[in-house]
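Each remark here refers to the structure printed beneath this line.
Note that one protein chain is taken out, while the other chains of the complex remain in position.
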Amino acid sequence: MSDTDTPAVRVTDLTVAYGELPVLWDIDMDVPAGKLMAIMGPNGAGKTTLIKAILGLVPPAAGRVEIHGERYERQRRLVGYVPQRGSVDWDFPTTVLDVVMMGRYGALGWIRRPGRRERDLALSALEKVGMTDYTNRQISQLSGGQQQRVFLARALVQDARVYFMDEPFQGVDARTERAIVELLKELREEGRTVVVVHHDLQTVRDYFDWITLLNVRRIVCGPVAEVFTPENLGLAYGGRMDFLQRQAPTDPPPDPQDAFHDYGRIRP
Amino acid sequence: MTLLSDLFTDYTLRTVALGSAALGLVAGALGAFAVLRRQSLLGDAVSHAALPGIVLAFMITGAKTPLVLVTGAALAGWAASLLVMLVVRTSRIKLDTALGLVLSTFFGLGLLLLSVVQHSAGAGQAGLDRFLFGQAATLVGDDLRTMSALGALVLVVLTLMWKEFKLLSFDPAFAGSLGFPVRRLDVLLTTLLVIAIVIGLQTVGVVLMSAMIVAPAAAARQWTDRLGRLVALSGAFGAISGLCGAVLSSLVPRLPTGPTIILVVTTVTLLSLLLAPRRGVLAARLRAARQRRRVRIESVLADLYRLAAQHREPAAAPHDIDALRTMSPDAGVRAGLKQLAAQDLAVADPDGRWRLTEAGLARGRELVGGSS
Partner (left out) sequence: MSAPQLEILAIAVVTAAGCALVGVFLMLRRLAMLSDAISHAILPGIAVAFFVTHDLASPWLVIAAALTGLLTVVLVETLTRSRRLKEDAAMGLVFPALFSLGIVLITRHAGDVHLDVDAVLLGELAFAPFERFVVGGADLGPRHLWVMGGVTLLNLLVITVFFKELKLATFDAGLAASLGLAPAVIHYGLMALVSVTAVGAFDAVGLILVVALMIGPAAAAYLLTDRLGLLLALAALLGALAAGLGFALAVWIDASIAGCMAVGVGLVFAAVFLTAPGRGLISVLRRRRRQRWEFAQVMLAIHLLQHEGGDEEDEESRVEHLHGKHVGWTPAFTARVVDGARQRGLVESAGERLRLTERGRAAAGRALSGVSAQPAGS
């Protein structure tokens, strides 16, 4: 029995600041269940930060997130995540199958290793994304489109009700893009909700039902047919917030994620 | 094989060999993760920073038992990495600067304390300076027991938390989204690295320990693409290097253990970089050469085909090698023709002119396309 009234994702008053620089201001956003929603806005608008804040990867200064009516922390098993392709080092010594099985780590919990069942789930996910031939391939040998498919397969094995994807169409070939869109529509048919950080204004009408336009503040959130208008686009992509400029300290605030990832790296 | 029997009967040699092998194993295994997570230089900083910890531990407790010294080293190493993070997170000083700064000042503090201890009375302090460059010959059963126990603990934790560490190293954001406490896992893995480092300080010394973290892992990476095999192989390389280095230094006079082990493991790494079957430099060169040869053959074949196709009876039309040379600026025409002959794709007439065989014509048709 699906509760069609409870939104799949409800964000209330979400505010995120890096240091004291506001990146997201008072965001209210409702995503109805079973919709394909795009999140769009100019660079620096906070799109990736919104996803990360919803997933609990970045601490908010204010606000609440609910997944299907419950707080996010209790609903992790309902949520799937596809991070940006560029956020990992593809030179890492591991195979395609291995990466996909990582999607089951959450369900496995601590210490338990993936077994037969996880392997089968991973293999069928790989089939869904058309990567069966690459099952035991090193991830360093994959093209951009193939990498994206692997990330998608990893999300599929999570068997989530709500998916969050960060720029899945970035830098993939046309064939992969079509395949991904098909996959997303299939997920929607199954009653799942998919929230996608998107970058291509041209394809919004074809791909998505709902859209949130964002520029540090929520500009608008609603069905594409209604709110994807020139006026709203102008509001989102037009003037920047000079509040940001006035609040900036002398030096750019250190990104808390940097110290984490760049540990030990020497840059030229 | 007196060496082999000595290994079993000679207490010192046995202890040294086992201790060095143990440190190599643990350092290699953890080193694989450190290198993957770009923490190689952190290893260097932690090693140097351990020195004041060791001396302080002695000054406070008056004891030189391995457990005491190791604890001191670990705490100092930990303090150093925390300070590095503090500096990087709260100022515009970059990571490499912070590492160099903390490394050198901590080490200087260690030297300061060492000199103070050496001036104050007491024969008890003798031998603390062996932590500078390592002196495996001073390893005794007690040290070995401590090293083995700690090393075993580290390896057990590593095995238990294998998938968590793998996930953490590859995609910490995804790990966080699954609900894993990423910060705490990071701290745990770094702690294991610190322990692996301090285990080896007595044998290899603070100055050189970072190589034991980096070299076995770098070597192993050339041989395998699977994380499990990488860690195992890295540990194996570390253990073997430790063993060989220690034994070698005990056999040859005036050869200090630490540097010998490092030279052995570096040799292993260089050989791996050169000779590994797929990633190795030699293998890559061979592949490139083979590729060039294939391109050359195909190019000559295609040229011959094009020339022949201009005649009504392609099979009967021999061509001079010079004609081919004008078509292709590449200097490998003769060699290409020889290779074609070896594959029965072309044949030379007694007067030195070349033409394609039936097989060669067929192949040429494939390459060039169109009707002949």
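Think of it as A and B in the order they're written, each chain with its own count starting at 1.
Here, a contact is a pair of C-beta atoms (placed from the backbone, for glycine too) under 8 Å apart; a residue touches a chain by one contact, two chains touch by 3 or more.
These numbers come from a predicted model, not from an experiment.
**Q** Of the residues listed, B:24, B:110, B:235 or B:318, which one is in contact with the missing chain?
**A** Considering the complete complex, B:110 is the one touching the chain left out.
**Q** Quick one: which of B:27, B:87 or B:307 touches the chain that's been left out?
**A** Among B:27, B:87 or B:307, only B:87 touches the chain that is not shown.
**Q** Among B:66, B:200 or B:258, which residue is in touch with the absent chain?
**A** The one listed residue touching the chain not shown is B:258.
**Q** Looking beyond the chains shown, say which of B:29, B:132, B:304 or B:361 touches the absent one.
**A** B:132
**Q** Could you pull out which residues of chain B are in touch with the chain that's been left out?
**A** Residues of chain B in touch with the missing chain: 35, 38-41, 43-44, 48, 87, 90-94, 96-101, 103-116, 119, 129, 132-133, 207-208, 210-211, 213-215, 217-218, 221-222, 254-256, 258-260, 262-263, 266, 269, 273, 279, 281.
**Q** Suppose we count only contacts with the excluded chain; which residues of chain A make the list?
**A** Its contact residues with the unshown chain are 13, 15, 17, 19-20, 22, 25-26, 59-63, 215-222, 226-227, 229, 231-232, 235, 238-243, 247, 249-251, 264-268.
Convention: only the chains that are shown with their structure count from here on.
**Q** Quick check: how many Å separate the C-alpha centres of chain A and chain B?
**A** So the centroids are 35 Å from each other.
**Q** Can you check the complex and tell me which residues of chain A touch chain B?
**A** Spelled out, the residues of chain A in touch with chain B are 52, 55-57, 73, 76, 79, 81, 83, 87-89, 92-95, 98-99, 102, 105-106, 108, 110-111, 113-114, 138, 140, 154, 251, 254, 256, 259-266.
**Q** Taking the touch rule as given, give the residues of chain B at its contact with chain A in the complex, in rising order.
**A** Chain B reaches chain A through residues 34, 36-42, 85, 88-90, 92, 95-96, 99, 160-164, 166-167, 169-180, 186, 221, 224-227, 230.
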